[in-house]
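Missing here: one protein chain of the complex. Every other protein chain is in place.
Presenting subunit A:
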Amino acid sequence: MTDASMQGGAAAPSRKSSIHTIDARTKKRNAAEARFKAYGLAAILVGLFFLVVLAVSIVRNGLPAFTETTVDLEFVLTEEQYQEAEGTLFKTAAYTDFFIAGLREQLVEDGVEVAFDEDAIERILGKVGGNLREFYRANEDKLGEPVSFTMSASSRVDGYMNGRVTRDGLEDSRFLMATDLDLVDVLRDAGIITQSFNWNFITGADSGVDNPGGAGIGASVVGSFFMMIVVLVLSLPIGVAASIYLEEFAPQNRFTDLIEVNISNLAAVPSIVFGILGLAVFIQFMHLPQSAPLVGGLVLTLMTLPTIIISTRASLKSVPPSIRDAALGVGASKMQAVFHHVLPLAMPGILTGTIIGLAQALGETAPLLLIGMVGFVARGYPDGFVGGFTEANSAMPAQIYTWAARADVSFYEKAWGGIIILLLFLLTMNIIAIILRRRFERRW
């Protein structure tokens, strides 16, 4: 006893230290913490950097898709020319020839000094014949009168106006000669070639491979919209009902465990698997129409259900059990307890999960490739699309994929523009999710 206390007394002075000097061990720990903070900060900065790079490149590549270069011309087609054009074998080519002649006259009238030939004009103009013929066949009464046309220029002229095509390194080809650009400059100064906002890109339908100027994402926005309606109408009630049953009513046994594990597994199944399932079941077995938003919606419903079920179950689980006890304690039945008290409290989580599921479905491409929602050119747009659950259509991501795969660089530009539209929709959905969550949470 005495020994111990004496030892303690002797040891005490040596262990005594000032809190004004930091010992080695503390220094080491502080250094470790500082290092960890630096790693974290670095990780966030790297992430931000890539985000900025992504955003900038999307905007830079995509914005030109929203402007179009047009050739504006007042043009007269006489009755005789109309008959002549209709009588030839290549009708649209004949119309193109008349338009070129018209433009040439206009240029001569304006006193353009640059030497040019018909081929140069043809290279500058897009394929205008089809549009002209369509117009005059619909409005025969306009024959012989001056009509002002706005025709989209060829994709390379569009590229020149947007700065994608420059004189440096331009090799003469049958698509564009360096001298054509002089003519383009003159036409621009004369106000014949102008740039304007491309509404057609937002409202229009996809065009053929040789007409990038006329391509729009509108039809596929409609297609995506119909698909999302199908997904929402099917997956929200089914998903929520399934989660409520599993979470609140189902007995805990092997069978429900198995279901639970499989739902988690389904959430991780690659989407292309759902695509081939949809192809086999909905199209080959049930004979639903190919390329239809209905089928796309059904396939995406299969994909979205696990997401919705998992998030709904998580938000049901997070409602404190005391609320259930309280409801049961005053004599509510289990169903009343769930629907009057638990479900309203879980609602913000359910809505968030649903919208995130929908956003995921909106951006999904792979399953749509398999059910034929790519490589399609709209006919009868927009009339044929209004009732369009079973009409062939495309969807935004599938449309972007189609454009990116085409040879003409102008389509590549359209693909980037399509991505901007898609991201705008996703951003809107996420904002709606946040607003809904806030609104519902404020009520409690």
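To be clear about the criterion, contacts are C-beta pairs under 8 Å (C-beta built on N, C-alpha and C of every residue); 3 or more make two chains touch, one makes a residue touch a chain; residues count from 1.
Rule of thumb we're sticking to: contacts and distances are computed from a predicted model.
Trainee: Hey, which one's the missing chain according to UniProt: "Sarcosine oxidase subunit beta", "Phosphate ABC transporter ATP-binding protein", "Monooxygenase" or "Quinol dehydrogenase ferredoxin subunit NapH"?
Mentor: Going by UniProt, the chain not displayed is called "Phosphate ABC transporter ATP-binding protein".
Trainee: If I consider the whole complex, including the chain that's not displayed, which of A:208, A:237, A:270 or A:329 touches that chain?
Mentor: With A:208, A:237, A:270 or A:329 as choices, the missing chain is touched by A:329.
Trainee: Could you please point out the subunit A residues that touch the chain left off the display?
Mentor: Touching the missing chain: residues 251-252, 320, 322-334, 336, 340-341, 345, 444.
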